[in-house]
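Let me begin by presenting the structure, written as structure tokens, before commenting on it.
As you look at this complex, bear in mind that one protein chain is not there, while each of the others sits in place.
In this document, chain identifiers A, B and C correspond to the written order of the chains, with residue numbering beginning at 1 in each.
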Amino acid sequence: MSRNFSTYEIMVTSAARMLRDAEVVFVGIGIPNVAVNLARRTRCPNLVLIYESGAIGSQPERLPTSIGDPALVTGALGVCSMPEVFQYYLQRGLIDVGFLGGAQIDRYGNLNTTVIGDYHKPTTRLPGSGGACEIAALARRTLIVMPHKRRSFTERLDFVTSPGYLGGADARQRLGLPGGGPQAVITDLGVLKFSPDQGEMVLESLHPGATLDQVQENTGWLLRAASQLTQTEPPSDEELRVLREEFGQRAAAS
Amino acid sequence: MSRNFSTYEIMVTSAARMLRDAEVVFVGIGIPNVAVNLARRTRCPNLVLIYESGAIGSQPERLPTSIGDPALVTGALGVCSMPEVFQYYLQRGLIDVGFLGGAQIDRYGNLNTTVIGDYHKPTTRLPGSGGACEIAALARRTLIVMPHKRRSFTERLDFVTSPGYLGGADARQRLGLPGGGPQAVITDLGVLKFSPDQGEMVLESLHPGATLDQVQENTGWLLRAASQLTQTEPPSDEELRVLREEFGQRAAAS
Amino acid sequence: MLKLATMQDAMNRLVHDGDIVAMEGFTHLIPFAAGHELIRQRRRELTLVRLTPDLIFDQMIAAGCARKLVFSWAGNPGVGSLHAFRRAVEHGFPRPLELEEYSHFGLTLRLQAGAAGVPFLPTRNFAGSDLPRVNPRICRVTCPHTGEELWSVPALTPDVAILHAQRADAEGNTQVWGLVGVHKEAAFAARRVVVVVEEVVAPEVIRRDPNRTLIPGFRVDAVVEEPFGAHPSYVQGYYDRDNDFYARWEEISRDAQSLARYLDEWVYGLADRRTYREKMPETVEGLRARQMLCAPVNYGY
Partner (left out) sequence: MLKLATMQDAMNRLVHDGDIVAMEGFTHLIPFAAGHELIRQRRRELTLVRLTPDLIFDQMIAAGCARKLVFSWAGNPGVGSLHAFRRAVEHGFPRPLELEEYSHFGLTLRLQAGAAGVPFLPTRNFAGSDLPRVNPRICRVTCPHTGEELWSVPALTPDVAILHAQRADAEGNTQVWGLVGVHKEAAFAARRVVVVVEEVVAPEVIRRDPNRTLIPGFRVDAVVEEPFGAHPSYVQGYYDRDNDFYARWEEISRDAQSLARYLDEWVYGLADRRTYREKMPETVEGLRARQMLCAPVNYGY
């Protein structure tokens, strides 16, 4: 087992390991794209990759540079329109796992990818929802991947783009949200899950080298930690080989 | 001009002549199928034929035996799903002309293709709506083609499958029906239109050999006739040639 | 995951007495072989769903499989009546048949709502028709933006959809060309999906032309390879419609005894679709499609 890996690499491999083989995964842009394609080339050869662009069962020969990359079509099992992907796949409840990230997240896993500051007079205008709002609402479960920074892990969001557990564990049900909500948040410092009673984030494992203090410093609220806090399993040599050699991800691995 | 033509043939040619070139026509089974294909091969080479089966811009090499005939696909301009044909074409308002027929029709052009007798204890169970209800509701105008029989042209329908002018000319608007309603009824005896004030059937022209008395005898209500009752133009030699030679319609021409 | 199954096994495992069974295919791709197997297995109390019941439901109704019919046009296209259907509705023979009736648009919209995962979809259709009067499932809805009154149908989610197609791979990735009808909506609306195909092909065949895929394999529970399995309906590129048989059905079905003799000889009397094919070699040969290939397109980048 290699001891030379970056926080980026353990974040990606930790995310990839939350997937089970043969699941139907709704793949987003960026790190999720890398994590899902890593899982497919290692532990989960039967993952069904679905992209919001309408590519179904993609087997990209190159690491896609966007969720609409032509390599997602060439050799795919199918293509459908975007109204179909959102309705017949996501809203029909066929998506086992959706990936999300964001500029801000709160303790309930609610995400902001829309705006910093006031919506109508923003300090920073972010890209917006894309497919995130519907993934958060409709996927059976979601995985959130984002770097652990105090300005991102905030007490209060400037805007809720994509619902997590809102104000508590049963809030989704009360609002009639069909999807199950976030299963985990995978950061560059550790893996966090959600308490079944409160729907609140709980630190489950620390990545090798990361400390509880460091995580708390980078979290904008008093963070709960599991009584049995574990250490995250490091990336395997094979995972690192795929990331670095097959995906050419070394540059990003700082 | 030929004098040897059947009532079936003049019914078909009269229907075909109600079409204008380059119109978008929603084609039904039976006589409409023959009439539209006759028009396409004679006066209206640019008709766009759309079948509820999802065939778009068909150019069938043989006279289709059903609205789902494979000849409607081979060489067509396009194919779409049935949800698309009903929504994106018909409900979107793109269909200029739809064809209808029925077991019963009343003076307002309402049609019954569902049942003779009580719906729940029928004397005769008919096939039902198929696409007729939506053609009647949504096409910009409809043409009704059916043999003129007293038991078909009835004072009161046992069931309204497909709305004409309902109880009068403005009833469609009051109900919010987007389509324009029936333009004409073409029978084996003549051509009938609808009065703009009452939405009631008015005999416009008699086919050669047919008489006003004969039409009235075969109509179950006191029929209005135009003050300027004309005689229907007989089929041309070319129309008869296409019908008989290209479509092999002689057998039906009794 | 491989989904290959025999027809006998697929029908036995995936279609149960009392199920809501959608068997789609608009003129094209009607799953006759599957229907015959359900008759042989004496499946009972089914709610049968098809826009056009066609000959296959006429046969299943005559064989006593059906308790209820959800449909929009019940005739023998271009020929006349469905006589077994009429005997059931007009005379309760061999048993009464409950009807739930729509127009084509209405029923496609029910399947589309089921496929889309919403409980209803709105339509501008149905005003002025008596259909909503005899079918309380068709009701009014008000547009929340404009205040307009429209009509609505509820989602339909069949227990199982049985769909014929040109080809699939062993995992159920299914491709169709020619008329596609309401196949995709039925497949996504249903809880279980059986695909019957003319040919099982290698995954590479599917992957070379992904835009032709109508149903992804992970939605499919069983793939049955059954050449000529849609006869007397047709399969674009494989065989033409047997219009003679559709015309002959008028004679066969007009009388209940004659229809029973047909079922004895052609359904109960045969073990499977292979023996059916072998019993009509000239028909199989005579209906074979001419070759009219399309040109390939480039999927490269």
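Before moving on, here are some points about what is shown:
Methods note: contacts are C-beta pairs under 8 Å (C-beta built on N, C-alpha and C of every residue); 3 or more make two chains touch, one makes a residue touch a chain.
Given the structure is predicted, the values throughout are model-derived calculations rather than measurements.
For the options A:Ala171, A:Leu212 or A:Leu229, the residue in contact with the chain missing from this view is A:Ala171. Touching the missing chain, out of B:Asn33, B:Ser53 or B:Gln87, is residue B:Gln87.
As for the chain not pictured, it touches subunit C at residues 117-124, 137, 139-141, 143-146, 148, 150, 152, 154, 166, 177-178, 180, 205, 208-209, 211-212, 234, 236-241, 289-301. Seen from subunit B, the chain kept out of the figure touches residues 22, 24, 46, 48, 55-57, 59, 70-71, 73-79, 84, 87-88, 91-94, 138, 178.
Taking the complete complex into account, residues 29-30, 52-55, 65-70, 72-74, 79-83, 86, 90-91, 110, 114, 119-120, 122-134, 136-138, 159-163, 166, 171-172, 175-178 of subunit A touch the chain not shown.
The rule is simple: only the chains that are shown with their structure count from here on.
When each chain is reduced to the mean of its CA atoms, the one lying nearest the mean of all protein CA atoms is C. Across every pairing of chains, the maximum count of C-beta contacts belongs to B-C.
Annotation for subunit C: residues 184 touch two or more other chains.
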